[in-house]
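Our next item is chain A:
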Amino acid sequence: MWSELRNLREGVDLGTPPRDGAAVSLTVDGKPVTAPAGSSVMVAAALARCPVPKLCATDTLEAFGSCRMCLVEIQGRKGFPAACTTLVEPGMVVTTQTARLQELRKGVLELYLSDFPAGDVPGGWSELHETMQQTGVTTHPYVAGENHLQAAVDASNPYFLFDPTKCIVCSRCVRACEDIQGTFALTIEGRGFQSKVVASQGECFLDSECVSCGACVQACPTHSLVEKSLFEGGEYRAQSPQA
Partner candidate 1 sequence: MPNPRKPDGSVVTTCAYCGVGCGFKAETIRGEIVRMIPWKEGKANHGHACVKGRFAFDYWRHADRVKKPLIRASIAEPWREVTWDHAITHAAAELKRIQAKHGRGSAGAVSSSRCTNEEIYLMQKFARVALRNNNIDNCSRICHSPTQFGLSATLGAGAACQHFDSILQADVILVVGANPTEGHPVFGSLLKRRVRQGASLLVIDPRRTETAESAHCRADVHLALRPGTNVAVLDSLAHVIVTENLHAAKFIAERCHPAEFEQWRALVGDPRYAPEVVGPEAGVDPAEIRRAARIYASGPNSTIYYGLGVTEHSQGSTGVMCLGNLALSCGMLGREGVGVNPLRGQGNVQGGSCLGSWPHMFTGYRFVTDAAVRATFEQDWKLELDPEPGLRLPNMFDAAVAGTFKAIYIQGEDPVQSDPNQNHIVAAMKAMECVIVQDLFLNETAKYAHVFLPGSSSLEKNGTFTNAERRVSMVRKVVPPLAGLEDWEITVRLTNAMGYPLHYDHPAQILDEIARLSPAYQGMSFALIERCGSVQWPCNPQAPEGTEVLHTKTFPRGKANFMLTGYVPTSERTDERFPLLLTTGRILSQYNVGTQTRRTGNVAWYGEDVLDVHRTDADARGIQDGDFVTVTSRYGETRLRARISDKVNPGVVYTTFHFAQSNANAVTSDLNDWATNCPEYKVTAVELVKVPTGKPASSRTPASVRA
Partner candidate 2 sequence: MSGRAAKSGDAVIHLDVLITMANQIGDFFTPYPPGQREEGVRNHLRHYWDPRMRDALLAHVDATGGTGLHAHVLAAAKLLREPGAAKTGYPGPPKA
């Protein structure tokens, strides 16, 4: 856990935690790069300045591999491994950009966008919006189908709210509550399309075990969990009660 905490850098998100093993040499998009043993290919790509698009990965949490955005091609391996869960090996040759990879990423993002409030696509600045820009995908071709766009906002906590309509079930919040905070207040309830983030046994945040540390808010890539104080006007501005 040493380098995983001490080598974090502000303004830099390598995607998976920094390690401090022996240097491993590999090639990413033709560029030679070294990364400590135990690093993911995602980290190596970031160090080589060929960052791979990501959603469920962040370097304060161990890799999870659920969003399928970070797929890459590795010489000598079949299919399209996820860069976050694949560890670097000496002599590895990685390609982060091909027509096929772009197709796959576009497919994934379009599916996410089909269940995301369309009005919040322009003007947003979350990691999801950055990933959309990075891949050049901001629209989807689907007609309106089953979705979660009617889900109610949980504004019970005095300081932050949870808007499930923007949630992509990347589980970063769940993982943050477990690994970083250690409270285990959040979980994913249901399976497949029914999956959703819940606090405790499906209570609102304020009634749950949540201790309001904000780690989930910090981890959320879509502003689904977000500080009330970032909204203009009465309803979401934190009200400080009179002493």
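Basically, a residue touches a chain if its C-beta (ideal position, glycine included) is under 8 Å from a C-beta of that chain, and two chains touch if they have at least 3 such contacts; residues count from 1.
The candidates were selected such that all candidates are chains of the complex that A comes from, given by their letters.
Note that the structure is a prediction, hence the values are computed from the model and not measured.
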Touching candidate - 1 or 2 - for chain A as found in this complex: 1
Contacting residues of chain A [partner candidate 1, same complex]: 1-2, 5-6, 8-10, 60, 117, 120, 123-125, 153, 157-160, 163, 165, 179-184, 206, 211-215, 218, 223, 226-227, 229-232, 238-243
